[in-house]
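Every protein chain of the complex appears in place save one, which is left out.
The first chain written gets the first letter, and so on, giving A, B, C, D and E; residue counts start at 1 in each chain.
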Amino acid sequence: MMLHTLNSSPSDRTTFQSCAASLSEGDSLLLIEEAVYWLLPHHRHELTRLPARILALEPDLLARGVSSAGVNYVDDAGFVELAVTHGSVINWF
Amino acid sequence: MMLHTLNSSPSDRTTFQSCAASLSEGDSLLLIEEAVYWLLPHHRHELTRLPARILALEPDLLARGVSSAGVNYVDDAGFVELAVTHGSVINWF
Amino acid sequence: MNAPEVLIICRRAPYASSAARDAIDVALSCALFALPVTLLLLDDAVLQLLPDQQSGGIGQKNPNAMLGVLPMYDIDRLYTSTQSLALHGLEDVRLDPAPIVLDQAEIRALLARHPRVIML
Amino acid sequence: MNAPEVLIICRRAPYASSAARDAIDVALSCALFALPVTLLLLDDAVLQLLPDQQSGGIGQKNPNAMLGVLPMYDIDRLYTSTQSLALHGLEDVRLDPAPIVLDQAEIRALLARHPRVIML
Amino acid sequence: MKFTLVVHCAPYQGAAADTALRFARALLAGGHELYRVFFYREGVHNASALASPPRDEHSLPLAWQRLAQEYQLDLVVCVAAALRRGILDENEAKRHEKPAANLASGFELSGLGQLSEALIQSDRVLTFGGRG
Partner (left out) sequence: MKFTLVVHCAPYQGAAADTALRFARALLAGGHELYRVFFYREGVHNASALASPPRDEHSLPLAWQRLAQEYQLDLVVCVAAALRRGILDENEAKRHEKPAANLASGFELSGLGQLSEALIQSDRVLTFGGRG
């Protein structure tokens, strides 16, 4: 079980595609910084076909005016706990 | 008549598309730095539908191992001359 | 010498880098020099216009607030493109401040009118 | 404590930033510590493997030459993905040094085997 | 649990250094151990003693220093990356015949070996980077 973080905006499809292709069942994907824009209605559907659990970092959602409705989100302490409970971490940027 | 430069790799489609949409007949597009990878055989066909004249910066082609066959290229002095002979310059990155 | 019209193009999301704030600073400086300034937000820069950005949790200033005061400095031309709105599906979303939306032909005409372009 | 296997992932083109050279430096340093190292070049990083890069004209060192000497430091696992080769259409192009090409399932297995990943 | 953080981004270059700092604070507040923060590439600018942001903006170098004091952190700046980018301690300033040093106190210049060693010692390693 692996924790992936992604920090790039939907305008960077290449990073998203490499991240998406690396996800296994049971992994989690935490959207941070500009990657919270993947949760805009226009982009969100692309997340549904990923095998991983999708989460977002709450302060980054709030700062960017992206709605948290229907989103699993964590605060900074929750980010740390995700890193603890997954066996390894990969940061995509 | 405008000179556009583009410096981002084909992995950044968003920058390419904004640059492409801004080209008018009579403009020139100079590919510099990582944008010379647009001249790889796999990507080159996307340049053919652009209304602008396409050129590349020779030292950047050479450094990246991209073939100059069939490419209009200029050296640094030629880059300067392009900036002189076009009424304005826009740099996309 | 006539004051040339200056076009400032920003293509970056807020906070990602200092680009959003820097574009505003350049616009304000040009206004001080009585240069006619137009600000064009393309691609990720349209995300600067999303309402209700609460940046306290990340300890950063919200550039959105600064965009709203630009008209006080006679910078009242804030543009974006249909292509940029479509990139993030924001065609029917309230943006604040509301930009003037240009299609591709209008963008090309805007560029052709401006002999000085600063990209950020 | 057992030496953990280290996976270094680089996703950047040569020269664009110092990432390509830095990835090699990290790999060499891990080898000095007797850490088993695997280097995975994804996306634009496959462009590091194009032959005949003559970087004299831009005054920079060619990281391609350094990649070739990694086996001398017992770093002989150089991987890329089918997806990355397809991104730039390099499936049938000679690459130097030649990487081992993994499909998506193999990439996922590679990641699962490595508890330490450094992204560059 | 023992963490090591690798920071690739300068302040203002992107959000990554801010995110790394927030993560460091949260893990320490959660009772975990921060074995080392390794500043690499443009991340070396987090260690500038000369950064002078406006008073109403937070200063990342200062925030790292304060956190290091409170928790006795090991803030290591890659010496090769730092020299190239103009971050020097007194020793390196002398050795390269430069007129001044600018490494903030609380940070230490050292080699990439400090990263390799941290990979061995830590339970989790996170990389905070950005484009470019």
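Everything that follows uses one rule, which is that contacts are C-beta pairs under 8 Å (C-beta built on N, C-alpha and C of every residue); 3 or more make two chains touch, one makes a residue touch a chain.
Just so we're clear, the structure is a prediction, and the values are computed from it rather than from any experiment.
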| item | value |
| --- | --- |
| Missing-chain contacts mapped onto chain E | 9-14, 41-42, 45, 48-54, 57, 61, 83-88, 92-93, 96, 98-102, 130-132 |
| Residues of chain B (touch criterion as defined above) contacting the omitted chain | 5, 7-8, 12, 32-34, 57, 59-60, 75-77, 79-81, 83-84, 88-89, 91, 93 |
| Touch residues of chain C, complete complex, unshown partner | 1, 3-4, 6, 16-19, 22, 25-26, 29-30, 32-33, 35, 116-120 |
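Please note the rule applied: only the chains that are shown with their structure count from here on.
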| item | value |
| --- | --- |
| Contact-graph separation of chain C and chain D, given in steps at minimum | 2 |
| Given chain A and chain D, the chains that contact each of them | B, E |
| Of all other chains, the one whose Cα centre sits farthest from chain A | B |
| Far-end chain from chain E, centres as C-alpha averages | B |
| Rounded Å distance between chain A and chain B, as computed from the means of their C-alpha atoms | 34 |
| Where chain B and chain C are represented by their mean Cα positions, the distance between them in whole Å | 25 |
| Two or more partner chains touched - positions in chain D | 16, 43-44, 87, 116-117, 119 |
| Shared-contact residues (touching 2 or more other chains) in chain B | 11, 14 |
| Full enumeration of touching chain pairs | A-B, A-C, A-D, A-E, B-C, B-D, C-E, D-E |
